[in-house]
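As you look at this complex, bear in mind that one protein chain is not there, while each of the others sits in place.
In this document, chain identifiers A and B correspond to the written order of the chains, with residue numbering beginning at 1 in each.
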Amino acid sequence: MHGVREEVAMLAAVTLFGVLLQAYFSWQVITARRRFRVAPPATTGPPEFERVFRAQANCTEYFPLFLAVLWVAGIFFHQGVAAACGLLYLGARYRYFHGYAVSAQGRLGPLYFGARVLWLLVALSALGLAFHFLPASLKTPLLRRLQWLVVMG
Amino acid sequence: MHGVREEVAMLAAVTLFGVLLQAYFSWQVITARRRFRVAPPATTGPPEFERVFRAQANCTEYFPLFLAVLWVAGIFFHQGVAAACGLLYLGARYRYFHGYAVSAQGRLGPLYFGARVLWLLVALSALGLAFHFLPASLKTPLLRRLQWLVVMG
Partner (left out) sequence: MHGVREEVAMLAAVTLFGVLLQAYFSWQVITARRRFRVAPPATTGPPEFERVFRAQANCTEYFPLFLAVLWVAGIFFHQGVAAACGLLYLGARYRYFHGYAVSAQGRLGPLYFGARVLWLLVALSALGLAFHFLPASLKTPLLRRLQWLVVMG
């Protein structure tokens, strides 16, 4: 287990950081409920409230997808690269949330950036898994060629 | 870690496939927002739009539950069986989404089928965990009886 812990510790740290960010978004919704007087279970109200509510709902919706590709990319491609992408994604979500709170237009820039980072994690996951499922007879020459590229490039 | 990677690679592949399916559903909601002119943060509009929106919301809601039982069944019961159930579930979700987009009635068939596959994964998880927690003195005779059933059956 010690070796496994070593190979997922950075992923776990980014996961914990993501949970804290989601807690912060939830707190913003509670604050907005008070400010705009929208008592639960209502989820509709002034547009200012609805934007904050939808921003949190959207971040929440993507959180499991994000964790899934963070961990698959981290375990099958490279832990450090996946964790770095994870931090970029969470930063984009923070800017998305505050952009959306100001205006529906303001969410778009960080939304697109975050989506690109998520697609990168998808691609790294797919690459890592594809390499894992390659027969060993193909893996060795491929690794040798990659090493050669890294040394020569 | 190599051994662990070996024992979860199929689960990771099904997870990645599930993420791609959820991305496809999100894309369908964006398309429906354009077609039926429902700009964010609104989530209500013509029934055609609301059905697509709810279809995606329902799939998203079940995704973490699905991943949880996929991995628990895959790690504690059998990786290949869990991954096969996972593919069946994702196929049912695809048919559910497009059925719901056509009519509320059209979602029911694949919804029930998908629910049955999910219950199967729950049952396999429970079986795998129950066997794991059995004392070793009971495990050995049970395994021997099972082998006997497989050979003779």
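Simple rule for what comes next: a contact is a pair of C-beta atoms (placed from the backbone, for glycine too) under 8 Å apart; a residue touches a chain by one contact, two chains touch by 3 or more.
On a predicted model such as this, the values are computed, not experimentally measured, just so you know.
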{"item": "Touching residue (missing chain; options A:F49, A:F63 or A:F76)", "value": "A:F63"}
{"item": "Which residue of B:L11, B:V72, B:L90 or B:V117 touches the chain not shown here", "value": "B:V72"}
{"item": "For chain B, the residues touching the chain missing from this view", "value": "3-4, 7, 47, 50-51, 53-54, 61, 64-65, 68-69, 72, 75-76, 100, 104, 107, 122, 125-126, 129, 132-133"}
{"item": "In chain A, positions touching the absent partner", "value": "1, 4-5, 8-9, 12-13, 15-16, 18-20, 22-23, 39-43, 60, 63-64, 67"}
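Assume only the chains that are shown with their structure count from here on.
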{"item": "Where chain A and chain B are represented by their mean Cα positions, the distance between them in whole Å", "value": "21"}
